[in-house]
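All protein chains but one are shown in place.
Moving on to chain A:
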Amino acid sequence: MAFLQAREVSFRYPEQTEWAVQQLSFTINKGDFVVIMGASGSGKSTLLRLLKTEVAPHGERTGTFFYKGRLLTDYAADTLAQDIGMVFQDPENQIVMDNVMEELVFGLENLQYSTSIMQKKVAEMVHYFGLEGLLNRKTYELSGGQKQLINLAAVLLMEPKLLLLDEPTAQLDPVAAKQFIAFLRQMNEELGLTILLVEHRLEEVLPLADHVILMDQGSARQQGSPRALAEAMSIEQFKAYLPAATALALTFSPRSALSVLPLTIKEGKRWLRQQTVRQKPLARKVEVKEKAPVLQATSLDFQYERNGIKLLNQLSFTVYEGESFSIVGGNGSGKSTLLKVLAQVLNPQRGRVFIRGRRVKQPDPTLIGYLPQNPKLFFLEETVMKEMEHAASLGAEEERQERMDYFLEVFELSPLKEHHPYDLSGGEQQKLALACLLLKNPVLLLIDEPTKGLDPETKKHLLHLFQRINKEGVTIITVTHDIEFAARLSSRCGILFQGQLTAIADPDTLFKGNAFYTTAINRLTRNEEVAEVLTLEEAEQTWAIDTP
């Protein structure tokens, strides 16, 4: 008997002509680790919500779900609440209570457990997760990764049989995301919990999966074992989703030449050892042109509180005209704070910031455009069009209109003109905010974590956009966790560590040879008898492999 089964499920939101989920069927066995993937808007979240009756969207639906052989709708509400647990994307908004302990028992209280049973369950779970130190903390003091762990623990305390997770690591940094996924694996392997995970980070989750469903425009385009899926995804549309090892192998060998399609770094290394890689002559253009500095920061000191940690400590650096500079660094190292100081949103206790040799003391959008992590905070108007008009309030009428049309075109925002900014997807919001910033013609763009929560395809698109803006002469400083992104976008990178920007260098010098602070492709090619590469493009440019 199948544990969970969907039979031709379709769903349509009210007043929509397109189906959000279309003719979807799948079968999941007990104890399976199932990964659902696909671009944003492909119906992944809708599918999960349909399975969780309490948060199911309203609309027109056909088809049926079977849970343990019976119709999902036949079960009592409290059985379902307990049996099917769900963790959502945003770590902060799921938290109801003020205090970690209260948050953990929230679900148990709803199910009317007695104090002694709750105590026993919590004691066990807290020990298992290693949460002892957090129990008496306020929930809002925790980091994103800790919050998401609390959310997971709070759901697991109710002992669900089926766990639904809607992009739970999208808002986390890579280290926290890895830890979270490691927990999921432990739950699945040790407790036999059935897991349905919507995820973009295939690098980590694909090797864990028993069954993968690839969604495309509401229907399951393909489903099966991870290896079968990786094969199906080697077409151009889904290439960006593939794990590094698979992408690399498929770039150089046709599928027919591979006995096993590598999924993990380990398998990738095995594949690489069988190849003879010749070095192509380096076609990389080296820019040694002396350029004028755009931004100079001298001896910046910053701390939030008098007795707090010194987040920036005598930090100095210079960014030159037309450069693209990336700042990487651990969680809480003060990367976002540095951007805010540069944007003059926060005043440093000591130190100065110069733009083109002139000292700036106040935020000036015509000099510096600052794109925050959460673009929602950026918007003031009702529609995309009004937002852009608001941003373009400077300059002559005709010129304004021309520029607005240009950005609507380049950023593909024209069809969304009359939408409310909040109704756009994450990637579209980023683009709108970016367009508004560029309308003011800034010298310098400061961008905070642009890739957070985006699917690989959107990420690629955004990267090209940044590269284009950069080429048009706007200097860019990006703060990011995404080394892959930094390596491809930037001309120079720096690591923020202990309040200072250390090891400023071009991405090659900075990332090659690192164990963690590097890309998956680099890890794969490290310590092998080939020239190390950072990105797939670099491999394509510098390697030549003779196919047998």
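Of note:
Keep this in mind: a contact is a pair of C-beta atoms (placed from the backbone, for glycine too) under 8 Å apart; a residue touches a chain by one contact, two chains touch by 3 or more; residues count from 1.
The rule is simple: contacts and distances are computed from a predicted model.
With the options "1,2-phenylacetyl-CoA epoxidase subunit A", "ABC transporter permease", "Alpha-D-ribose 1-methylphosphonate 5-phosphate C-P lyase" or "Probable tRNA sulfurtransferase" in hand, the undepicted chain maps to the protein name "ABC transporter permease" (source: UniProt). Touching the missing chain, out of A:E60, A:D78 or A:E537, is residue A:D78.
From the options A:Y113, A:F129, A:F354 or A:F497, the residue with contact to the unseen chain in the full assembly is A:Y113.
Checked against the hidden chain, the listed residues A:F302, A:F378 or A:F485 yield one contact partner: A:F378. Within the complete assembly, A:D98 is the residue of A:E60, A:D98 or A:E402 that touches the hidden chain. Residues of chain A in contact with the chain left out of this view: 52, 54-55, 77-78, 81-82, 85-86, 88, 90, 92-99, 101-102, 105-115, 118-119, 136, 140, 151, 154-155, 158, 340, 343-346, 362-365, 368, 370, 372, 374, 376-380, 391, 422, 436.
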